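Only one protein chain is missing; all other protein chains are in place.
Right after this comes chain A.
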Amino acid sequence: MAATAPSKKTKAPRTAMPEQDPKVRARNFEEVALGYTADMAVAEAGRCLQCKKPACRKGCPVEIDIPGFIKQIAAGDLDEAYAVLRQTNSLPAVCGRVCPQETQCEGSCIVGKKGEPVAIGRLERFVADTHLAKTACETVTGGPACSMPRDDLKVACIGSGPASLTCAGYLAARGIPVTVFEALHEVGGVLVYGIPEFRLPKAVVRQEVEAMKALGVEFKTNWVGGKTITVPELLESGYSAVFIGVGAGLPRFLGVPGENLIGVFSANEYLTRVNLGRAYKFPAADTPTFPAKHVVVFGGGNVAMDAARTAMRLGADKVSLAYRRTEHEMPCRREELHHAKEEGLDILCLNAPVEFIGDETGRLKQIVLQRMVLGEPDESGRCSPVACQGDTCTLEADMAIVAVGTGANPLISQTTPGLDTYRRGYIVADPATGETSIPNVFAGGDIVTGAATVISAMGAGRRAAKAIADRLLGPGAAGQPPDDMADDSADA
C-alpha cells in the first residue's frame, strides 16, 4: 500500500459521535446522532493519513475524493471541503447519515487496519450540515459553476429518490434542464417515506432538494410514472432522454395464514404512515397508525430496524424483532442494530413466523413462531435457516410489521413496450451506462438491482447521468469541471 508512514496523530482514538441518551431518544423522533462540533471534526480529520492511492475512495460507489475533503476540514476551509464533496455527491448530508460506511469507505480505510477507521461518514455529515445551515441561495452562488441552460435539451427523471435526485443534480449542474416526476406529494422517495426522522431528518432532504431547485431542476409531484405519464409519452413530448429511478417499492409479505388481519402491516405501510403521513403527530396530523402494546417486526435489514425503532417511539410497551437467522447474518448496518439494542429492542433470533391468529373482529392477537437452526450456507454465502419441526411458540402481539424485502413495481414496465425486464420485473440496464433496451431510456437504483442502499442507487444515478450528458453534449463534455472524476477512474 502506498500510504504515507503513520505519524503520531494516527494513534488518536476515533472521535465519538455525540448521541441522545438511549432512554430519552427511544421515546422521541429527534435525530439520534447529534453531529460533530467543529473541534471534533478537525480532530477527527487529523487522523486521516492522506494516502496517495486512497483505498477509501475505491470503496465509495460515487468515488468521493475523501482525502481531499478531509484535508480541507483539517485546514479549516469548510466551503472548499463541501465543494470537493459536491463534485461527485449530490446528497452529502444524506449519505453522511445513512451510508453503510463500515462496508464501504471506512471498511477500506488504512487506519482501520490496525485500529478504528477515520470516521469518514461523520465528517461528510459535518461538512454538509455546516453548508446546509446557509441559505439555498448561497448554496447556488457558492456551488458548482453552471453553464448556460441548454434550451434545446431536456431530460425527465421518474421517481425522486436517491438515484433520480443524483441523476438530476448531475445533469442540471451541466446546464441540462431536468424535470423530476414524483408519484407521491413530497419529493425524496425512500428518503422521505421510508427512512425515519430520527435517522434522517426530513429538513435535511428538503434542503438538498431546495438546492437542486435553485440549480433549475423542476419537480412535479403527484405525477405517477406509468400512469399520469408514460415513458413513450415523455419521449414523444420532446424529452431527449428519460431516467427511470422508481425504486423497488412493492412490499413482499410472508405468505403465512392470517397475514391480512388488522394489525399486520408491511414495513412500507407502517413507515409511510409515520414518515410521509406524520402519524407520530396524530391527531394533529390526519394519517393514523394505532398504538400497540406488543409489536413484532419480521426481518433483519435496515428497514426492519427502522420499523422497530419507530414502534418504540410511538409508545409500544415491548418491541420484538423476529429473524430466521442470527444477528451475525442480519443485513442491517451494525450501527442500526447497536442503536436499536441500546434503545431496548428485544431480539428473537432463529424464529420464523408460521401463523397470525386474530380475534373475532379480525384483529391480530397472537403470532405462532417456528424455531429454526442454521444449516449450510446458501448461494449468498449466508447460512440457510432450517425449521426444528414441532418446536413452535405462541406470542401475544397486537401488531406485526413485515420487513422482508420488496419487489419491482410493474407500473413502468407494463406501460413501456420494448422495455426488457428480468423475470422478477427488474429492468435490464447496461451496468456501465444504465441504458435500457430502449435507446435514450436509462434506469438505475433498486428498480434495476433490487433493494440495495441509498449510495449504490446514487452511484447508478450518477453513471447514467454521465452517459446521458455524454450523449447529449458530446463525449467528454460531461467530464469538464465541476466533475473531475472522469479521468481518475481509468487507473482503477
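Side notes on the structure shown:
Just so it is clear, a contact is a pair of C-beta atoms (placed from the backbone, for glycine too) under 8 Å apart; a residue touches a chain by one contact, two chains touch by 3 or more; residues count from 1.
Following the convention adopted for this analysis, contacts and distances are computed from a predicted model.
Among the names given as "Sarcosine oxidase subunit gamma", "ABC transporter ATPase component", "Sulfide/dihydroorotate dehydrogenase-like FAD/NAD-binding protein" or "Protein arginine kinase activator", UniProt records the absent chain under the name "Sulfide/dihydroorotate dehydrogenase-like FAD/NAD-binding protein".
Check A:259, A:346 or A:470 against the missing chain and you find that the one touching it is A:259. Contact with the chain not shown here comes from a single listed residue; of A:11, A:281 or A:338, that residue is A:281. Touch with the chain that is not drawn comes from one residue among A:28, A:50, A:103 or A:228, which is A:228. By the touch definition given at the top, chain A reaches the unshown chain through residues 183-185, 193, 220-224, 227-229, 249-251, 253, 259-260, 262-263, 265-266, 268-269, 272-273, 277-278, 281-288, 290, 361-362, 409-411.
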